[in-house]
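Complex shown without one protein chain; remaining protein chains in place.
Note that the chains are named A, B and C in the order they appear, and that numbering of residues resets to 1 at the start of each chain.
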Amino acid sequence: MRELRIHGRGGQGSVTAAELIAVAAFEGGVFSQAFPAFGVERRGAPVQAFVRFDDKKIRLRSQVYEPNYIIVQDSTLIKDVNVFMGVRKGGIVIVNTEKKPDYTVPEGVKLITIDATTIALKAIGLPITNTSLMGAFAAATGEIQFSALEKALNHRFPKELAAKNIAAAKVAFDIVKGAA
Amino acid sequence: MAEKTCDLFDCGHRACGGCGAALAARLVTKAAGKESIFVSSTGCMEVFSTPYPETAWKVPWIHSLFENAAAVASGIEAALKKQGRKEKVVIMAGDGATFDIGMICISGAFERGHDFTYICYDNEAYMNTGIQRSGSTPYDASTTTSPAGKYSFGNKRQKKDMPAILAAHGAPYVATTSIAYPADLLQKVEKAIATPGPSYVQIHAPCCTGWGFEGEQTIAIAKLAIETGLWVNYEMIDGKVTKVKKVVRKPVEEYLKTQKRFRHLFKPTRQDAEIAAIQAIADKNAEKFGIDIKLPPKKE
Amino acid sequence: MALAVGCRARPGKARDNKTGSWRVFKPAFDHEKCSKCGMCQTLCPEGCVHEDAEGFFDPDYNYCKGCGICAAECPKEAIAMKQEEK
Partner (left out) sequence: MMEITEGSHAIAEAVRLCRPQVISAYPITPQTHIVEALADFVANGQLDAEYITVENELSALSACVGASAAGSRTYSATTSQGLMLMAEVCFNAAGMRLPIIMSIANRAMGAPLSIWNDQQDSIALRDSGWLQFYAEDNQEATDLHLLAYKVAEDHAIQLPAFVCFDGFILSHTYEPVDMLTQQDVDKYLPKFNPSERLDAADPISFGMYATPEYYLEFRYEMDQAQKRAKDVIAKAGKEFGAMFGRDYSALIEGYRLEDADTAIVAMGSICGTVKDAIDEMRADGKKVGLLKIRVFRPFPSEEIAKMLSHVKRVAVLDKNISLGAKGATVMEVRDALYGSTIPVKGYVLGLGGRDVRKRNIKEIVELTEKGPEDMFYGLRKELI
């Protein structure tokens, strides 16, 4: 079983990202499960969402403590929240930032930074970063196929909005793929 | 002949002899007719009419709880609508269930605008549990929870104005009536039932046991309530008073004197200030509704 | 008799309860004085007053509780309350 933890702020679409990644993974033939850290957080407060991937039916119901993957939707979270807590050796951390990192990830963990905000502003016209980060996640981890992500976005959003989000995801996907 | 009467509210019920509420049930079921479904709240009427298996109701009838008749009726109305059925839904609840414990359910149901008729038989206290005060108990009435005593003249508050509250909810038809005027009662209940949407009829129904008078006096006392201006029979359509019963008013004393619940106003000593306060309530009613019949001045 | 599911019942059984036994005073209806106005029937809380073929009214003593409303409200004073003989 592989696990993903998404850190974001209320309103940034962390739960939607978890849901769409789970849908895309399931589309690709693996079992998946997505759920938020259930809370009473309002817009702007730090939130978390989780995704599990496995080759068999997922029964585990506890929260994710030792993730293989971490997505950080907003780098300002890093100083507030221990976003790297529990990450497994060999794991991958994706951080949305336009800056060079002034923090370190645990040993044996790969850090990928991407300026998802700029990508989103260009492609969607709004600073909605979750779809770009999904693209980056697909490229970095291989847990989901881009075509499956595309399908999930098309299913979730109206045509025009889906197209913009797919474009954003594609830009991020290509950047991460190119860097690899 | 096994059944000599054909009422929809059957003989054999266990109300006290001379019960105003039982008469209200007879008249309301008569006005509603067979194509209706009745919903009762917990209360005296529910208890005197439905000990298993002896139901006095010859129309379909349901009782769930004390406070939820309006919500139960909402569900029935919705179900009938869904099933394409035409029966009318009529709630029959006491003043405790209406003014107090059922208030939230009533407010919700009236606001949603269900097509039902809510009848409150108003005997001005919790009679089922032994004559405790309700939000409908009149000023200075002695009840078991508002007893007259050395430092008390009984209930400290006036009746809550339920008709106005329900009219404010947008109820298209709101009326008050009395068992003393059966024709008026029948007509108003029929009108309420015929009006689409939630309508409300409050029926003054004296309780010989709770108020303290002989059963044969039930009608006479109900009449006195109207003749003194302490009860007003009126009708409100879309929130406007359209019809009022006018009277040549008598002093409130004539009404108060007939009932043990007001006895402390006369014995051991006459309480003039309290009687005057009650007279002021009647005067205010008279002014608000314009019930006074102005007799031509006597010629000298 | 087996119980009905959910404590439900069809009408009819209330009539098993003969409330006439509650009576202390018994109304005597005088047809001579009666104007056939029907007020006694309208105002009876028991609904036990019935009309005969000629339009006169009489109570069903099986159910009449003897409250006396009919006597008190009769405009012709055609109903008299008398001590019940038991």
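Quick note on the criterion: a residue touches a chain if its C-beta (ideal position, glycine included) is under 8 Å from a C-beta of that chain, and two chains touch if they have at least 3 such contacts.
On a predicted model such as this, the values are computed, not experimentally measured, just so you know.
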Where does the absent chain touch, in terms of which shown chains it meets? A, B, C
Listed residues B:Arg112, B:Lys160 or B:Lys191, member touching the removed chain: B:Arg112
Return the single residue from B:Asn68, B:Ser142 or B:Gln279 that touches the missing chain. B:Asn68
Touching the hidden chain, out of B:Ile104, B:Ala164 or B:Ala276, is B:Ile104
Which residue numbers on subunit B touch the omitted chain? 34-37, 39, 46-47, 50-53, 55, 57-65, 67-68, 70-83, 87, 104-105, 107-109, 111-112
Residue ranges of subunit C at the interface with the undisplayed chain: 3, 5-11
Extract the touching residues of subunit A with respect to the undisplayed chain. 18-19, 22-23, 26, 31-36, 38, 40, 57-63, 65
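To be clear about the criterion, only the chains that are shown with their structure count from here on.
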State, to the nearest whole Å, the distance from the C-alpha centre of subunit A to the C-alpha centre of subunit B. 65
If you average the Cα atoms of subunit B and of subunit C to get two centres, how far apart are those centres in Å? 23
Applying the document's contact rule, which stretches of subunit B touch subunit C when the two form their complex? 2-5, 7, 9-20, 22-23, 26, 49-50, 52-58, 179, 182, 214-220
Once bound in the complex, which stretches of subunit C touch subunit B? 1, 4, 7, 9-19, 22-23, 42-50, 60, 62-63, 65-69, 71-73, 81
